[in-house]
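As you look at this complex, bear in mind that one protein chain is not there, while each of the others sits in place.
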Amino acid sequence: MIEHFPVLIIAVGLLGAFFTPIIGLIRKELCSPWASLITLLQFLISIFLLYQVLAAGNISYWLGGWQPPWGIEYAIDILNAFVLVLVAGVCFSVSIYAKKSLGFEVPGKELPLYTLYILLSTGMLGIVVTGDIFNLYVFLEIGSLAAYALIAVGDRQSLMASFNYMIMGTISASFILLGIGYLYVMTGTLNMADLSERLPELYGRPVILVALALLVVGLSIKTALFPLHTWLPDAYTHAPSAVSAMLAGTFTKVGIYALIRVMFTVISPEYVIETVPVMNILSWVAAAGIVAGSVLAIAQYDIKRMLAYSSVSQIGYIILGVSMANKLAMTGGILHILSHSLMKVGLFMVAGAIIYRTGIRNIYQLKGMGKKMPFTMAAFVIGALSMIGIPPTIGFASKFYLAWGALEAENWVFVAVILLSSLLTAVYFWRIFENVYFGVHEHEEIKKDEVPLSMLLPILIFAAITLLLGLFASLPIGVIEHWVTGVLP
Amino acid sequence: MDNITSFSPALAVLASLVGAIMILVFRKQPNIREGVSLAAGISKFLIIATMIPAVMEGRLIELRLWDVLPGLPIMFRVDAFGLLFGLIASFLWIFTTLYSIGYMRTQKEHAQTRYFFCFAIALSSTIGVAFSANLFTLFIFYEILTISTYPLVVHIETPEAMRAGRKYLLYLLTAGVFFLFSILAVYHYTGTTDFAFGGILEGKGIPENMLKLLFVTFMIGSAKAAFMPLHSWLPSAMIAPTPVSALLHAVAVVKVGVFTATRIILYVFGIDVMKETGLALAMAYVAAFTIIVASLFALTHDNLKKRLAYSTISQLSYIILGVVMLTPSGITGGMLHILNHAFMKITLFFCAGAIIVAAGKEKISEMNGIGKQMPLTMLAFTLGALGMAGTPATAGFVSKWFLLIGSVEIGQIPLLLVLLASTFLNVAYFFPVIINAFFKRPDKELSYREAPLFMLIPLILTGIFSIILGILPDEPLAMVRIAVANLMGGK
Amino acid sequence: MIWTVDLVMLLLVLVLAIASIMTRDLLEATVLFAGFSFMMAVIWVEMNSVDVAFTEAAVGAGVSTILLVAAIACTRRYEEERS
Amino acid sequence: MIQDIIFAKYNYIIYITLMTIGFYGMIGKRNLIKKLIGMSIFQYSIFLFYISAADVSGGTAPILLKEPAVYVNPLPHVLILTAIVVAVSTLAVGLSLAIRIHREFGTLDEDKIIELS
Amino acid sequence: MRRYLAVLSCALFWAILVYGVPDLPDLGDPDAPSHKHVVPEYIEGSYKEAGVTNIVTAILANYRGYDTLGETTVIFTAGITVMLLIRRKWK
Partner (left out) sequence: MKPEPETNDIILRTGASIMVPLILLWGLYVLIHGALGPGGGFQAGVILAAGFILYTAAFGLGETKKILTMKRVLLLASTGLLIYAGVGVLAIISGGSFLEYGVLPLGHSPAESSKYGIEMVEVGIGLTVMAIMVSIFYDIAFNGE
């Protein structure tokens, strides 16, 4: 059975999703535990896969028993496994959180919601695990469709947000499809490993450049890289909180994963770094995104919208790290995938918890929340501090590596952007701290009113992991460095 | 010189951290909560005190915990300098806790649990800074200190306090960013962030301009030390409750800044580099400038706490001035002044707080005749003020004496003059308080008495200590001498 | 020359696409779009991809059109004028 | 060069033009259903690209014959079958969103919806 | 304004894509790289390995059967989505 784990992580999800309607028709209350069970299984398998990759090297699984490039291959290296654990972990934790949160925000629709939830999780895992570029597209679509649907069940404006996301998402997916088509037409293969062998002789041809541009733009839309982020703030603001949390922690990260995969596995680093300055362009765009995202976040007063713009900025960090393309920055970028997931999922869950208890979204109305929901807000503080990059949190570790990488590249602008934008981050989070904990000095007693345990527990766990991994950041860094050393010359 | 591995440094840091958690647990029972706070303070001091013998033998106590980032461990190394600072901070924490209990209860302040909790965390990180063996560890505690003191600064939660808090954060977080950059650069160039007696930047082929830039960013990074262009957070932060001003803004936070700056100057850059690049002299003049200008500012403020704040800014620069003289006497004077200033300044702040609590007065001009009502308080204040001015037989005199010698040694007469001038300025801004208190008649009948015992006893004790340190400076001096010997021998 | 036929059909597809984007009547646009799909299917048959053409005929000209018409039926038929 | 493009690669020009039309429909039109039609045209143009790239002059449809023959490339057909399904799924999702939007806001015009929300 | 922006970006888009065109294989070119790699083995094995004469079906359901599972899942997702979004009476 063990050798089938790469496909089981997807098969479990698919079977789980197909069973959900049956279960839901029997008793709809069972849907949520079922989704938790399925995502838990996926999470466990992903941990095992990571362990296996670290212990025994890369895994290749031939679907249908066909040897690649004829069949579809699941190729798992450290990066895949790392992102798998991350995505599956987030999906699992949020599924526990979602029971109350979704039940409150979207009552009575458990059956389709959790079916789509599992499909979204599986779609994302499918993107990550695959070694076939067309298969990536297919799973991207599964995930995207589920995401559109889940976003659309939020408040009234969520419909339009979802529609715009769908338009952008379709453009993105079509670009990716077209890029895949170009690569296929020029090489005759769809397997990533095979592509990377056949592409080098074509470097320098305009068509490869166009294909690269299409793929990069397409994936950048999925990733919400500034200035293609326009779908993200609306979608995250108006989606149900659990969905915002999940998407913020996973989908954009999966997009980044795909970007890294295309850049560094399908197309070789030499090409994107030296032959064509794709990385250089991307890094400047990302730097602009960091600043723009932060500034826009400062301008927001809706807590979820602020977090969404903060995501735009943080995604800039990740892309900047990856696109500086030296070992340190790359390590920092990939580590920031992890840290941003942890922080942002936690923060969105807190936002959801606040909405669940009080319905407040305006950050200037959060007065006294620190007394009302002490644990939730403590988790928020940890997440936000990590976002700012205060040690000893995981956010600090990744920013440290990013800045170090920029220093290594001797690009002082990037050093300044990375370091100084944490101040901007501090500005928009500090407004919340002031309101939550200090604000107007009132002597009235505020009664403690925490969210239910099933919501509180994931929040606290994320906060704890943010802190713990910050203290033991060498663990993830060791894993990532292992991969980065193998990829970059 | 062999090093000892021991868990004591970590225990010292943990003591107040555990205390902080206990404080949260017992938030509903004020007595137990404050008892915990006090117990944590005492045990912390005792733990640190146990390290004295080993250090006095000239040995280092080391503890390497895990690697937070690959190659960048959390590591403690207790040397004489660090231990001295740790001792001061933890010793004074005991008094401040006592004082806080009195202050907070008398004023019926809100959110006392938060107050004691943050205080404990802040102390924990102060000790962490004192014992850090490398820049990285130091930075972690440095940032935690910034964050944990913020709630203390804005404790009263008025809009004005919030504004001050923002200013505080703006300065210190920006400083943190510059500090982080500097650490990164050091690590990038040298591959280590460990402190070493001769400095670590020498002979690494770093261009001189880069060195100078690094020095500047480092000094911006230690903005906690309130050098002159970066000082304005400190007077604003005086909006905090007085115990906070006393311990944190006179002892812990600003001293952490100065301590950090000293560590950087002596243990990262090293004496040779500082000398060769001429950075030492430049810094000396920045410090001299700060001494004079801050004293002048102090003269203009009628608010006692503000005046004390500017006095702090000025006195801190004594320390830096001493350190950048780079001679044994100068460094001795500087390091000793960390100790002496701590005791004197905390006394002064305690007195200011006592006046606020007992008389409700903050302005110097309103303090006429206060000495008759609160004789003990004002006596302690006078002792502190005399020390500040460097009157012989007070603590201030000892350190100032070494500074004067140092300035002569390096042959910088302007610095000597600055030191002398500042003495007069000190007199000029402290004596009006004393004169008002003792010799001026109040406009109307005064009805208040001494502050509660909880507050009175600590301030008397610290006042007495600041005299004892002046009369019997041998013990601390011995410790400082070891630190200086290490530095000079490390060449 | 087979490519002329090809080209003419492709141009027809283009014209249908433009027309379907330009018209203000959504139902008309749908019908034009169905024509577009159908022409596409024809082109694909001509390009020897029978399976795709079959699917396209069923989906593009069939299901998509039905769905579009159904959606227009329960929303509105005309694009709104610029306000 | 230009002749080469017109005579041997006109399919690509057509697909690109078609794609641009669809793109315009998606971003230039305000009516949601129009946008969806544009989106479909956009996707179809990509299918056209794949299928035309699969064509082999003189080839036959990829269904095995008794005697050996030249077949057109079947793999893009497979991919496009998948992609067509994806396209129709997206269309269905988009239409359902449009219907919901109409239900909530009473209009399908993007600007008016933004005004109303 | 919006219309001009749209037209402008369309033109840009068109130009970028056309830039790659001269490099693409000719229409119907039997020597295009995509016809030479991978696909010949499919045509070869369609009957021998998969047991069907329709090569498209062979690839669709066998060689790349997993993609088709994904494809069917996509349509399943769409169905559930439409249910979720517009069904009023949800039991």
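Note that the chains take the letters A, B, C, D and E in the order they are written out, and that residue 1 is the start of every chain.
Here, contacts are C-beta pairs under 8 Å (C-beta built on N, C-alpha and C of every residue); 3 or more make two chains touch, one makes a residue touch a chain.
These figures come from a predicted structure and were not determined experimentally.
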Thinking of the complex as a whole, which visible chains are touched by the chain that is not shown? A, C, D, E
Contact residues on chain C toward the hidden chain run 50-51, 53-55, 58-59, 62-63, 66-67, 69-71, 73-74
Contacts of chain D with the missing chain: which residues? 61, 63, 81, 85, 92, 95-96, 99, 103
Positions on chain A where the hidden chain makes contact: 4, 7, 11, 14-15, 18-19, 21-22, 25, 61-65
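Criterion: only the chains that are shown with their structure count from here on.
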Grouping of chains that still touch (sans chain A): B | C, D, E
State which chains count as neighbours of chain B and simultaneously of chain C. none
Chain pair with more C-beta contacts, A-D versus D-E: D-E
Comparing centres built from CA atoms, which chain ends up most distant from chain C? B
Looking at mean CA positions, which chain is nearest the middle of everything shown? A
Which chain's centre, taken as the mean of its Cα atoms, is farthest from the centre of chain D? B
Centre distance in Å when chain A and chain D are each reduced to the mean of their C-alpha atoms: 29
Determine the centre-to-centre distance between chain A and chain B, using the mean Cα coordinates as centres, and give it in whole Å. 44
Hey, what residues on chain C touch two or more of the other chains? 3, 51
Could you tell me which residues belong to chain B and also touch two or more other chains? none
Can you check the complex and tell me which residues of chain D touch chain C? 7, 10-11, 14, 17-18, 21-22, 24-25, 29-31, 33-34, 36-38, 40-41, 44, 47-48, 51-52, 54-56, 59-63, 72, 76-77, 80-81, 84-85, 88, 91-92, 95, 98-99, 102, 107-109, 111-112
Provide the residue numbers of chain A that touch chain E in the complex, in ascending order. 14, 17-18, 21, 63-64, 66, 69-72, 108-109, 111-113, 115-116, 119, 126, 134-135, 138-139, 141-142, 145-146, 148-149, 152-153, 182, 184-190, 198, 205-207, 209-211, 213
Which bits of chain A are touching chain B when the two form their complex? 385, 388, 390-392, 397, 400-401, 403-404, 407-408, 415, 419-420, 422-423, 426, 430, 434, 437-441, 443, 470-474, 477-478, 481
